[in-house]
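Let's look at subunit A:
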Amino acid sequence: MTETNKFIDVRHLKQYFPIKGGVFQSTVGYVKAVDDISFTINKGEVMGLVGESGCGKSTTGRTMLKLINPTEGEMLYEGVDIFKLSNAELKKYRTKMQIVFQDPYSSLNPRLPIYDIIGEAMLEHGIVSNREEMMQKVFELMDKCGLFPEQAGRYPHQFSGGQRQRICIARALALNPEFIVCDEAVSALDVSIQSQIINLLKDLQESMGLTYLFISHDLSVVKFISDSVAVMYLGEIVEMGTKEQIFNHYLHPYTEALLSAAPSFDPRKRQNSKRIILQGDLPSPSNPPTGCRFHTRCPLANEKCKKESPKPIEVEPGHMVKCHCIGVLSE
Partner candidate 1 sequence: MSEMMEKKPLLEVKNLKTYFHSAGGLVKAVDDVSFDVYEGETLGIVGESGCGKSITCMSLARLVECPPGKYEGGEILFDGQDMLKISDAELRKIRGNKISYIFQEPMTSLNPVFKIGKQIEEVLRVHRNMSKEEAKKEAIHALDLVRIPNPERIVNEYPFALSGGMRQRVMIAMALACSPKLLVADEPTTALDVTIQAQVLDLMNDLKKEIDTSILFITHDLSVIAEMADRVMVMYAGKVVELADVNTIFEKPLHPYTIGLISSRPDMSTTSDRLNVIPGNVPDLSDLPTGCAFNPRCPYASDKCREGISELVEVEPNHFVRCYYPGGEKHDGN
Partner candidate 2 sequence: MVDPSPANIQNFTYGILEDEYYAHGSFEELSSKNNAPMGAGKLVLEGWEPKQYVSLVANNDYWDAANKLKIEGVLFTNIEEDALLLAALQNGDIDFCQPQAKAENVEQVEAMPGAHLVSYLANGYTFMCFNTTRPTLEQKEVRQALLYALDRPSFLTAEYGSDQLVSLGMAPISKTSWAYPGDDALNRYDYDLEKAAQMLEDAGWTDTDGDGIRDKNGVPLELNWLVYHEATWPGTLSGMAYDSWGKIGVKLNIQQMDFNTVAATTMDAAPGEKDFDIYTMGFSLSIDPDPTGGLFDADAYSAGGYNASGFRDEKSQELMKAGLTEFDQDKRAEIYKEWAVLQNELVPTAIVAYRSEIWAVSDRVHGLDDIGVYTDFTQLLQNVTLD
């Protein structure tokens, strides 16, 4: 990855949420939702962010767009750190970065007709000068996202889950952004609708050269859509690399457990009963385990893992892993 096309570069991002306590509501501790993660996304590529609930993947997505104020770290967008920008300058970058949410029912304002929801931002940013032009663009966007433009006057509650997600995507495209964070964008949809939206996302990516950060807990969807993948556990990235490296020759025991736990209808996989089932529950992010955070559930955990948090190692170009016993896994 040469310096130039390092489109999105996140460095040592931290997001700690204070826990209030005591008589004067002073801060008695922190929920380390995102604890020092760094990664880069190339222009026009899709990076998958995978992990179980509470691992901080959604917080990462929202903090990158500065929807929540980050505790520490930088987010370079084509070399410009957007955390340092003033509100006015940040507003300019808002047109470049957008987000699509999971729940189609709470991501659309029930009181506004569709053309308002999609077109509103264009007026705000002056991309269109009057309502006529806005409507014109709204029709184009709706058509591009597989919606019937003549329904632009309808209200959100008159659309199905899948159509609503298409409206969210249209809204995100309104300011013709370059980078979109998809936060569990297809998880709430039925299977048949899910595949339609996934294909739509891929078509848009290819036709508009978009870059995605695709956040999901569903491994097969991530495998299908992303170019590179990062696996998160309790606020940290435990393994990161290309799709090939992560899905076929993973190194971190958690990645292995995740892949084997995912049910699949491929008969070969179903028969072999050697499945790794992690014991115990996900620890609470407010007091993560010491040393390597996975040691409480890791079958390979040893004394070193308990005390010392492993450093990220670049095993092969682009393939990073944070684990003390990398060699052990391969026998």
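Here is how the candidates were picked: all candidates are chains of the complex that A comes from, given by their letters.
The rule is short, and it goes like this: a contact is a pair of C-beta atoms (placed from the backbone, for glycine too) under 8 Å apart; a residue touches a chain by one contact, two chains touch by 3 or more; residues count from 1.
Everything quoted here is computed from the prediction, not taken from an experiment.
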{"item": "Complex member in contact with subunit A (any copy), out of 1 or 2", "value": "1"}
{"item": "Footprint of candidate 1 on subunit A - complex, ascending", "value": "52-53, 160-163, 190-196, 198-199, 202, 217, 219-221, 223-224, 247, 257-259, 261-267, 269-270, 275, 277-279, 281-282"}
